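Omission of a single protein chain aside, the complex is shown with its protein chains in their original locations.
For chain A:
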Amino acid sequence: MAVDELQAIIQRCQILEEADFKGEDFNLFQVAGQKCLETGYAAQLLEVIQNEKNKVIVKNMGWNLISPLVRCIFMYKHEDDKREHCLKILDQLAQLCNPKELFLSLLEQIEQTSGEQVCQTVMLLLQPLQTVLLKLQNKKAYSVGLSLAMIMNQLTPLPVPYTKQQIQEDKFGLCQCCNAVVDFAKPFVNEIVKNTEESSEYNDMELKEELLKFCMKSLKYPLLTAQLEQIEGIEEHPFRHFATEIIVSAIKINHKLIPLVFLHRKSRGPQWENQDFADIERKNSADSLACLSYLMFVQHFGIDCFPVVFSPSYLLQCNMTHIEVLLKRTEESMLSKGLDLFESCLLRMEDDGLLHQYLEFRDFINVPQDLVKIMTLCPIEHLRKKSLNILQLFIDKFDTEGKYTLFRCLLKTSNHAGVEGYIIKNIKDQIHLSLTKACDNTWFTGLHLISLLDLVLLLPEGAETDLLQNSDRIMASLNLLRYLVITDCESDNRTGVWTMLAKIEQNFLKPLHVGLNMSKAHYEAEIKSKKENRREAHSSNTVCSVTVSGEKVPAMTTEMQLQVLHSALFTFDLIESVLARVEELIELKIKGVMDDNS
């Protein structure tokens, strides 16, 4: 019987000296103890452990029981008495065993779980782990660091709940577990605070570093992936709570952390007190710092310790690195944080106030290009829309020279007709402003404008340009030209369009005519041949097929094909009509001038 076996080994060891415990004894104790648990004698095992006389034995051998104990706790139902007993045993072991050995045993147990068991196991073992760590003398900092690293490692593969439903369900228990872990770390953080207050020379760098590593890791996972806005219907949002706790802890550990982290990005790196901090900073911390920035400036967590005297432009400059890190990702959670952070920084500024010199910073050029990528390539619609809005906000904040430079840059680099069309419309708006306001604007009139219009009023590949692909851009350019011709009299010629007329005709209007004629002829021929082929048998020699999600997309019927061809013709007609109108206007104006002059 299991209990008897246990009693036997206990009696044998009671008379031995501690130093005389042999490996054989450890073995027998473990086997007997395990048997007790598995055959339902947890209560008896508890008695044995609680017995004063067995203290020394438990101290040395107790750590062996962790594995079977945890197994049993998960086996029994919540209401079962035996489960209660097991929990009490766990508690006793934490009090009585050798801290070093029990520590390794607990850690081993956590390391061995995976998948759905992870959070349950971690939450079960956090309390005994904390008890044991608080008892360690040497190597405490190292052990705390090891525990946190191990736990976070185990949690990282778990998916982060994102929608309201997922958060409420908390399928794997991650929400609960994260908050339990940060509570677990609190006494150690408080220890640092207490020691720093008592002695200004306090410098347990190791504990500070380990806890800081944990905070940085948490910023990356789960916080970077989590949804951190207030959710209606959820009172205590678990990840918002977690984020607050992490930031509060980080500030307690090193109150210089947050300003330091933001303000030295241009130089080699913040002046960490210890080289290891610098290493933390480099490896993988870009994501954590970006998340921290989002939490502070968008959700306002921890912003109390941030000085309120920085200029909004400088805040934008410092945050651009973080914005770039987030916008280069493809996950919705990260992109939306990047967009929110960008928006929040831009909204702090007055329009027309951002100096053009900021465009000399590499990220000020890279980030709008990232926005263009998002608005044209991202599959998520609300992100595409938001990205476009933010680009406009960004444009609005710059001074005139800045807008000018940004337009040039985006026209040259975006490679997308829709975006180019949007920029051209912006150019038109700026020209309008500079013609109607009294102020002296050299960037959207005169020589500078001519140089910009050179980029706008042309067909990228001459007469061979694909007019359909570029229709957005071409229409925008034609509208701009029409506007200029109507608004700017030849006598004034403030925009320089009349001087450029010959060049515009050669590079833009003439090739456009040729292109339109060619395209229309081509498409009309296609339509004709399709209609003729329709009478013949439907041949299935498709040039290529498209498969989406494993299902082959049906080939287009002739009707559909004809529809597409007709709508192309419609586009050409549209372009042609605006073109005709523009040429008409030009002729009228010129004729008007000639009549005046004659």
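Assorted remarks:
Keep this in mind: contacts are C-beta pairs under 8 Å (C-beta built on N, C-alpha and C of every residue); 3 or more make two chains touch, one makes a residue touch a chain; residues count from 1.
We adopt the following convention: contacts and distances are computed from a predicted model.
The complex appears with one chain absent; UniProt names that chain "peptidylprolyl isomerase" among the candidates "PdxS/SNZ N-terminal domain-containing protein", "peptidylprolyl isomerase", "glutathione transferase" or "Carboxypeptidase A1". For the options A:24, A:79, A:551 or A:595, the residue in contact with the chain missing from this view is A:24.
Residue A:255 is the one among A:171, A:255 or A:522 that touches the chain not shown.
In the complete complex, the residue from A:183, A:350 or A:492 that touches the missing chain is A:350. Within the set A:3, A:136, A:248 or A:305, the residue that contacts the chain not displayed is A:305.
Remark: the residues of chain A touching the chain excluded from display are 22-24, 26-27, 100-101, 104, 139, 255-256, 259, 264, 267-268, 271, 282-283, 300, 303, 305, 307-314, 344, 347-350, 355, 357, 360, 362, 365, 408-409, 412-413, 415.
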